[in-house]
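Below is one structure, written out as structure tokens; comments come after it.
One protein chain is absent from this view; the other protein chains keep their places.
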Amino acid sequence: MSDHPTMYIKNRLYWVLLAAGALVMLFGFYAVHMMEHQGHIITGMNNQIVWGIPHVFAIFMIVSASGVLNVASIGSVFGKIIYKARAPLASLLSIAMLAGGLTVLMLDLGRPDRIIVAATNFNPTSLFAWNVVLYSGMFSLVIVYLWTMMEQRMNPYSKTAGIAVFAWRFILTTGTGLIFAFLPARQAYGSAMLPPMFIVLSFAWGLAVFHVVQTSIYAWNEKWLDPAILQRKKNLLGIFVIGSLYMVATYHLTNLYFSHQIGFERFILKDGGVYPSLFWWGYVLLGNVIPLFLIYMPGLGKSKCVMAASMMIIIGAFSLLYVFIIGGQAYPLNIFPGYEVSSTFGDGKIAQYQPSLYEFLLGFGGLAVAFMITTVSVRVLNFMPQDKPYIAD
Amino acid sequence: MSDINLQRRNFLKTAAGAAMVSVAPGMLLFDVAHGNPNAVGKVRWGMLIDAESCKPGCNDCVSACNKENGLSGGTAPTDSQWIRKIEIKDVSTGREVSLPMMCQHCEHPPCVDVCPTGASFKRVDGIVLVDKHRCIGCRYCMMACPYKARSFVHEPLSDQNPDVPRGKGTVESCTLCVHRIDQGGQPACAEACTNKAILFGDLNDPNSEISKKIHEVASIQLRADLGLNTGIRFQGL
Partner (left out) sequence: MKILVSLLLSLCLSVTSWAGESAVPKLDMGKGGQCVKDTQWMRKNHMHMLKHQRDETVRKGIRGENSLKNCIECHASLKDDSVIAREDSFCVGCHRYEAVKIDCFECHSGKRKSAWLQQRNAK
């Protein structure tokens, strides 16, 4: 690798980016400090909506961290050369986003000071506890994988490590889906569709993130992606988007099939105010229809279009997660089927949620962590894809 | 359905346990070695709530709970409510019923299954508690509870009841007034109910008043379809 010239982000720009990232991170820590001091009262979360914007950010990052590794897997497991050249960057992004997502999750805890308690007490029936194992395992595996790719002597082991990462990340995303799938009491969750749905979503979101990052780094280095490579990645992205749309549609359709779920589906898809709007406009239109149009429409599908499509897919991802996580909690629990219910604790009522600035600061702080890790590493180490003149494989 | 649920849960537990043995045998052995010596589980505390005697508009149990446990009594979405009155109306018949709602002290509590640190646990006498020394405030238990019985402490507190420590950043819920039960007392709500709608006692003792009563009158568990075998039962629903 080292005989290829490395690309450097220009100095000035690099420091400006770093400063901006640090600033956002600082705001994030300010939010954490305030939450630590005053409690969750300063967030919009409450006893009805117990998981809010921080979880939307965290789950986006964790799911994408798994999906972005797809790029690496296609390279190492299926031996495609153009993807292989991108495996180091994909792995780096995965680590960065995992770190960002976990930081947010951890700092949103009611007692982040007790994180050591979570490490020393392990409840084997808890999906959360297992996920902590899965996340740390993923960290270590990806680091080993990176090492096998970057260190010449270790190259022979790269394929094995790649396969291990490939398997692990399936389990990891399954675990993330299961966090929700194991909540049979809630209408929105407790569905066996969730783990596969999250896996396919992770493909689309991960590739979109990868594309945005890659394009940005190329642009900062004043380089352009080979159109043939763009063409292939774009087609893959399109397939993933179609796949994920299919999974989401199936999830809602199976819900519609069960009569006790119809009330919930009507809420999420039609009557629920902000949730149906975000679902249809944010997720379906902005996150799927327009990107597919940009990708497949003859005459479109150029570099700018694919970049725009990727960004929209990410916005769609946030919309979907907002609807899924917060909308899913807003719909009341059905403790008394067949009864009209009222109480002082929000029974039978749609829960209200007004996200606060602190939550967004925390979420963006997590993104900034991921951004900083990526930016610094790309500069310090050799993470840029090194394409040989394109050969079809 | 409930049987299947239960079997599935037990299967998952076994599977997780098996995985646990292979992952961390040391940890598991530790658990066994330090297991509870009185794990015979002779007593199971529970309640029978008579919805027919419970009066709409009466809030005595709630006030008693708030006073006993030092809750503010506020009803904002961020305030803790360990017990609440629910008014329900049968959509098809129009019949209205009022009843108190709190932690149902399940035999197979979902909150305990999901808690990553084991802070949520079930005492041998069937009371489901949060060990607030171990709770990290992740709120997964609140997501898992089918009864929305749990609250999260959103603000710093002061001047708590010495018997009932509570603090910011942890999850809490009805404790069946453990501090009273351990001294031979009964929960504050049961004591306060002027309509005698809350009967507290040992479900495992065939001679207890509650056992005899549930033997005679029809009573149900809420969300019985989930197969959780709650310790709180309702009659007259």
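Order of writing sets the chain letters: A and B. Residues in each chain are counted from 1.
The working rule: a contact is a pair of C-beta atoms (placed from the backbone, for glycine too) under 8 Å apart; a residue touches a chain by one contact, two chains touch by 3 or more.
Note that this is a predicted model, so its numbers are computed, not measured.
Seen in the complete assembly, the chain not on display touches B. Touch with the chain that is not drawn comes from one residue among B:55, B:89 or B:166, which is B:166. Contacts to the hidden chain, counted on chain B, fall at residues 36, 38, 121, 123-125, 129, 131-133, 156-157, 159-163, 165-168, 170, 178, 181-183.
Quick note on the criterion: only the chains that are shown with their structure count from here on.
The geometric centre of chain A is 35 Å away from that of chain B, both derived from CA atoms.
Of all the residues in chain B, the ones that touch chain A in their complex are 5, 12-13, 16-17, 19-20, 23-24, 27-28, 75-81, 84-92, 101, 110, 112-119, 134-140, 142-148, 150-156, 168-171, 222-223, 226. Of all residues in chain A, only 38-41, 46-48, 50-51, 109-112, 114-115, 117-118, 121-130, 132-133, 179, 182-186, 189, 329, 333, 335-336, 338-347, 351-352 touch chain B in the complex they form.
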